[in-house]
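A protein chain is absent from this complex, but the other protein chains hold their places.
So that you can tell them apart, the chains are marked A and B in the order they are listed, and the count of residues begins at 1 in each.
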Amino acid sequence: MSLLTPPQITGTAVRPGDRNFRFTTTVAGIAVLGVLAAIAAFLVWQSIPALQNNTGNVFTNQQWLPDADPPEWGIAVLIFGTLWTSLIAMVLAVPIGIGTALFITFYAPRRIARTLGFVVDLLAAVPSIIFGLWGLYYFMPQIVPAAQWLSTYLGWIPFFSNDLDLYTKSILIAGFVLAIMILPTVSAISREVFWQVPKGHIEASLALGATRWEMIRMSVLPFSRPGMISAAMLGLGRALGETIAVALILSAVFEINWQITEPGGNSIAANIALKWGEAAANGRSALIATGMALFFITLLVNMTARWVVNRRRDFSGAN
Amino acid sequence: MDLRSDIHAPLSPADDPLRLTGRRLPRWAPVGALAVALLVGLFVQLTQVTVLGLAPVVVVVLVFLLTYTGWTLAVEGRRHAADRFATALIFSAAILALVPLLWILVTVIYKGVTVLSVNFLFVDTMRNVNPRAAGGGVAHAVLGTLQQVGLATLISVPIGLLTAIYLSEYGRGRLARSINFFVDVMTGIPSIVAGMFIYTFWILTLGFPQSGFAAGLALTILMIPVVVRSAEEMLRIVPNELREGALALGIPKYRVIIKVVLPTAISGIITGVMLAIARVTGETAPLLLTTFLAQDINWNAFDGSQASLPTFIWDQIGRGTQSSLDRAWAGALTLILIVLFFYATARILAARYAPKER
Partner (left out) sequence: MPSAHRVSKRVIALGVVASALVISGCGSSTSVNPAIPAAEAAVAAGDVECVDGRIQAAGSSAQANAITQWVNVYQTACPQSTIDYQPVGSGAGVEAFLSEQVSFAGTDSAVEDEDMDAAIKRCGGDPAINIPLVGGAIAVVYHLDGVDSLILDPPTLAAIFSSEITRWDDPAIVALNPDAELPDAAIAQFHRSDSSGTTANFSDYLEATAPDAWDYDTGKEWTAPGGQGARGSDQVSASVAQTPNSIGYVELSYLIDAINTKPVAIDQGGGPVPPTAQNASITLASSTASGENGNIVLAIDYTTTVPNAYPISIVTYEIVCTTGLPDSQNPALVAEFLAFAASNSGQELLGQIGYVPLSGDLLAEVRASVDLVMKGAGR
């Protein structure tokens, strides 16, 4: 950088304009950090009342009665539901997202690749309430046969079984819609990672007679593995916090439900949307406590993902 | 390929000692396999014979994969079979990824156009509209959404842009690295958490009422990281020669940034801002916590309840009558049109001004 500094002909004085401008930009940068810290601080602070007068164990209790007297609530059901729906979304979205990214990067002609990339990114611009509306009224009736098939033929696997013979509003359907919502995230980041694979590696393997798949398997995937993991985790981060679509689609019950084809399940974010309006002061404080848990979970997931990506960026000296 | 075949007529290509490539499937192999699969699918469809209860479409896909891979395995060997199998799967993934968007767009347009009209968009509100009756409009909600997103843009663009300038032009060392890192992390904050923060901070702690401005603040939290990230990327690709040239003329650095670097990157920055706007326009969850629904136009975003398109849709879904559901779909179409407008503008700008891709 020192090369870029102009030679200081008039002495060492820093121009006041320069100093002020630099100061302003630094303050803006610090403000961004401050916002993040403030989010954590305010959520913790406002959730203290409900945490203090809770008569249930916050981690294990499976009730949601924060406005009862005495209040009794826990987040076990919510955390389980959040992770379970997001996991199903990941199982569906990650292979398809990576497949799409591979197609765009290595298979499609340039024109088609660009169009497809645009279209998949466009999916990210669809508001979540529209996913919810569409999922509830149009997607769900179409996907029910798939759920029925799973429980009929794979019902011997415990979480596919369906004792109720009802297949709507299930964790599986919520997972499907979430998968569609995180597909652009997974696909876009994988695409970016695949671009970073050194051309030399690709050409070398092709020159050695590898088929295209062998090239991908032996030079692209090993190089991109950390990037793909973080793409999946960033998708997970988005799925964890999705509110409206899940609130509209899932039949929320307050119990731990492994059965993914049956109605029932819950998530932290959807629970907030469902309970906020009728909650009294303590109920809101409890909901804020669950929001705090969601915040820290997504923070952890995102930090891990970013850390992996950044480490990769720093050390990918291959090109 | 078979240059010598006229000389050694009986020799089959596989036996040719000078041949470099193995036996290949004909070029029409994928189409052939697909034809076989479609025939089987047609058979299943017509005879209603079900294998393991699978739908005809699924049967077609499975039969195609089996025939295609099996055929390659027989003719070209294991390596090529794996290659073709993977290719088929990757193509399927790409096609599958296209389905939802098209499906959603078609659904929203099909359901939305019946109610949508100029009056619905720009004139009518829900004032005096009976939930069971048809009619009404989204003028109040469009206004609210534009004001709230506008306020969020007004706040987040300066902060985001300055942060981006700091990161690309000044920032070195630990502070810059951590800002850089946490901006990335902030892009992943769930929107309902942003709404909850503004609720606890602005409404509970500072005691302001729910308002359009509170919604704007929540959207700001979501917009800032997107603006920072895209603006910083744009600033970084401004060639260093430009900076050096200007600095060499003795121009102060801040003027170089304002007069040279920013104008060079401005189209890219605008693109990023547009994308950020498109992203937050459809956010529903934070608005549920920070605004009250209104049925009528409220020009003042700082006082009183103000509607917005996402909360309008949410409200209408919950009213549970056929006409309110129709209104919800028309609202959804309106929302998607607004979002796509921002998105398309951003993309067109980007395509026109972006530097060459790799």
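Throughout what follows, contacts are C-beta pairs under 8 Å (C-beta built on N, C-alpha and C of every residue); 3 or more make two chains touch, one makes a residue touch a chain.
Computed from a predicted structure; not experimentally measured.
Trainee: I'd like to know which visible chains would be in contact with the absent chain if the whole complex were considered.
Mentor: Taken over the complete structure, the missing chain's partners among displayed chains are A, B.
Trainee: Return the single residue from B:45, B:264 or B:295 that touches the missing chain.
Mentor: Hidden-chain contact among the options goes to B:295.
Trainee: Thinking of the whole complex, not just what is shown, which of A:37, A:281 or A:300 touches the missing chain?
Mentor: For the chain that is not drawn, the touching residue is A:281.
Trainee: Which of these touches the unseen chain: B:32, B:56, B:150 or B:304?
Mentor: B:304
Trainee: By the contact criterion defined above, which parts of chain A meet the unshown chain? Give residue numbers in ascending order.
Mentor: Interface residues of chain A facing the absent chain: 63-65, 67-68, 164-166, 168-169, 247-248, 251-255, 263-264, 274-281, 283-284.
Trainee: Which chain B residues would touch the chain omitted from the figure, given the whole complex?
Mentor: 119, 123-125, 127-137, 139, 207, 209-210, 292-297, 304-305, 315, 317-322
The definition used in the following text is that only the chains that are shown with their structure count from here on.
Trainee: Report the inter-chain centroid distance for chain A and chain B in whole angstrom, where each centroid is the mean of the CA atoms.
Mentor: Using C-alpha averages as centres, the distance is 14 Å.
Trainee: Quick check: in the complex, which residue numbers of chain A touch chain B?
Mentor: On the chain A side, the touching residues are 1, 4-6, 9, 15, 17-18, 20-22, 24-33, 35-36, 38-39, 42-43, 45-46, 95-100, 102-104, 107-108, 116, 118-120, 122-131, 133-134, 138-139, 145, 149, 152-153, 180, 183, 187, 195, 211-214, 216-217, 234, 237-238, 240-244, 248, 269, 272-273, 276, 287-288, 291, 294-295, 298-299, 301-303, 305-307, 310.
Trainee: Mind listing the chain B positions that touch chain A in their complex?
Mentor: Residue positions touching the partner: 52-55, 79-80, 82-83, 85-87, 89-94, 96-98, 100-101, 103-104, 107-108, 158-160, 162-163, 165-167, 169-172, 175-176, 178-179, 181-194, 196-197, 200-201, 204-205, 221, 224-225, 228, 240, 243-244, 247-248, 250, 252-255, 257, 278-279, 281-285, 288-289, 310, 313-314, 317, 328-329, 332, 335-336, 339-340, 343, 347, 358.
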